[in-house]
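My questions will all concern the structure given below.
Removed: one protein chain of the complex. Kept in place: all other protein chains.
When the chains are written out, they are named A and B in that same order, and each has its own residue count from 1.
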Amino acid sequence: MAEHYLRAWLLTDTPTSRRHAKMSALYQGWLSFRSNTMAMIGLIILLLLVLIAAAAPLISPHDPFVQDLGNRLAPLGTPGHIFGTDSLGRDILSRLIYGARITLYIVALVALIAPVVGLLVGTVSGYVGGWVDVVLMRITDIFLAFPRLVLALAFVAALGAGIENAVLAISLTAWPPYARIARAETLTIRSSDYISAIQLQGAGALRIITKHIWPLCISSLIVRVTLDMAGIILAAAGLGFLGLGAQPPSPEWGAMISEGRRFILDHWWVATMPGLAIFTVSLAFNLLGDGLRDVLDPKAGE
Amino acid sequence: MALTDNNTERRPRGPLFPQWIKTTAMTLSSIAVTLLGLLFITFIIGRVMPIDPVLAIVGERASQSTYDAVYLELGLDKPLIVQFLYYIWDVIHLDFGISLLNARPVAEDIARVFPATLELATLGIIIGIVLGVPLGVLAAVRKGSWIDQVARVLALVGYSMPIFWLGLMGLLVFYGILGWVGGPGRVGIFYVDVVPSVTGLILVDAALDGNWDVFKDAFSHIILPASLLGYFSLAYISRMTRSFMLEQLSAEYVTTARVKGMSEWDVVWKHAFKNIRVQLITVIALSYANLLEGSVLTEIIFSWPGIGSYITTALLSADMNAVLGGTVVVGLIFILLNIFSDLLYKVFDPRAK
Partner (left out) sequence: MMENLLDVENLWVKFPTRQGVFDAVRGVSFSLGRERLGIVGESGSGKSMTGRAILRLIRSPGIVAADHINLDGVDLLKKTEKEMRAVRGRRISMVMQDPKFSLNPVTTIGDQIIEAYRLHNKTSKSEAYAKAIEMLNAVSIRDAERVMRAYPHEMSGGMGQRIMIAMMLIPNPEILIADEPTSALDVSVQRQVLDIMDGLVKERGMGLIFISHDLNLVADFCDRVLIMYAGRIVEVCEANKLHEAKHSYTRGLLNSLPRLDAPRDRLEVLKRDPAWSEAPSVSGRV
């Protein structure tokens, strides 16, 4: 009964308050998202990933750092080591589980830095206009013109290898598209009538940008961020693979592949398992991103 | 120039500068600014590098006077802006400094390794175009059919797969288990330096020399990494082709072509496809640029002696001149490809004139 009432309240055509309207819109978005099977699969995989990362100490069968040289390179299905062990006898499954934490850490940091920088640059550029716009967009273009991985490599080279520097390097190469999107949105919003109305009421630029323009840019940015996540994971793994990201003995997936590469022909599982993990997670992000795009930004879909 | 109903021409008013001079000037200046930006970023990266460039040259045990001499020679006493100008001057003269690893000019090294990357990426993009474009067109024409689904899954997997891992798996399966292809490297050990290097592209050199054994061996080495790169560009090209085609197929002129009594094949290729050629060239140029970059990881996996391997090796040994030289070259190619696709737009699209 109560559930039925809640559903009716959420699906109303005549919301009674701002909050009501917001909740209603969210619920309807969720309904259409839920009908997208692939996107739901992506979401479930990612939720699982978060759970696994959070519960890593509880569920991992072994300590990911403890070496057991007597039992090195044990194959798949070895009792106690279902995914086998690596060249130092460490349990691969446990390392994958702990590696999920690193992956989430990288993704979360980049997702915090790059879109925020892009949003700032883009909205200021679009709202202020004039030479500020010209200069900021030129800088954006220069970064866009750069090959991303090579630029990230050069940054890491300068900053030194390590996970934080890898995050910084990826963020530095990831922000320009967000700036472009935010600027385009700002230009459309800025010229709309309701912004003029708020201006007439005496709202200042800061208030308009933070209260009226940012909230409207968010949905297209979220879609873009989700779709970019896969690329970010791949870039981070690539840096790890090259030895420029997380440093040993950290169980970062890319670094694990790099380690397993030496034994690829005889002990293939050492490199295969972390690769499958990377693939699964970035696939999940792609599926989720596609689904979100359909819900939040139907124009951009095909 | 628009023709009006009574076919009178609009007279040009004869401005101070014709339009094309203005647009050319704008384009050139924007290219110049972008190039400057590229150099500025690499310059800054070189600056913040915590390694002392003087120490790197003279070594730990050099005397203070030697140190000072090199310090002055490198111009490190000058203000930053002057150093930047020196840097630009050097780059314009293709002087990227001396590699710390092998004490040779970086420019020479790059010239030596670049053809390997070019050969790999070019074969990759050819594979990507030959398979990706028809796949994208078919997926659009038969939207929702099984072939559309296959194209979608191929692209989705391509977007989600770590390229270096797929490369490893390819090596494992096709080289390690099946033995269908040559292993890492450009040619087998017995064929190294057999044919004279004319273009630096081994396939071309072997063909020029008429040495088909080398050609076959080189081909068996290049085909796996090139297919790998080809797959990644296929994922992108086929998706873009599909969405461009969908847009065109819903256009009214396509109906016009059908009304004329044209076969569906001709409607698709002679009318709809003709309209996406220009967009497609842009996508391919971009994809090609991405392959040059994507080859960094691929080259490592396949021990391919190209610019990607070069930059990475230099990176790991903190050979900053080599890293920055490589970055500038790759960046330049990137920008040039972008400009090139812009120009093609102007040449091939009648509406852009």
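Rule of thumb we're sticking to: a residue touches a chain if its C-beta (ideal position, glycine included) is under 8 Å from a C-beta of that chain, and two chains touch if they have at least 3 such contacts.
Because the structure is a prediction, the values reported are computed rather than measured.
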item	value
Touch partners, limited to displayed chains, of the chain removed from view	B
Of B:T34, B:T117, B:S227 or B:N275, the residue in touch with the unshown chain	B:N275
Contact residue for the chain not shown (choose from B:I92, B:L178 or B:V259)	B:V259
Hidden partner chain, residues of chain B it touches	1-5, 7, 251-253, 255-264, 271, 274-275, 277, 349-351
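One rule holds in what follows: only the chains that are shown with their structure count from here on.
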item	value
Separation of chain A from chain B, taking each centre as the mean of its C-alpha atoms, in whole Å	26
Contacting residues of chain A [partner chain B, same complex]	138-139, 141-143, 145-151, 153-160, 230-231, 234, 237-238, 241-244, 254, 257, 261, 264-265, 268, 271-272, 274-275, 278-279, 282-283, 285-287, 302
Complex interface listing, chain B residues touching chain A	30, 33-34, 37-38, 41-42, 45-46, 48-50, 156-157, 159-166, 168-169, 171-172, 176, 242-243, 246, 289-290, 292-294, 296-297, 300-301, 311-312, 315-316, 318, 320, 323-324, 326-327, 330-331, 334-335, 338
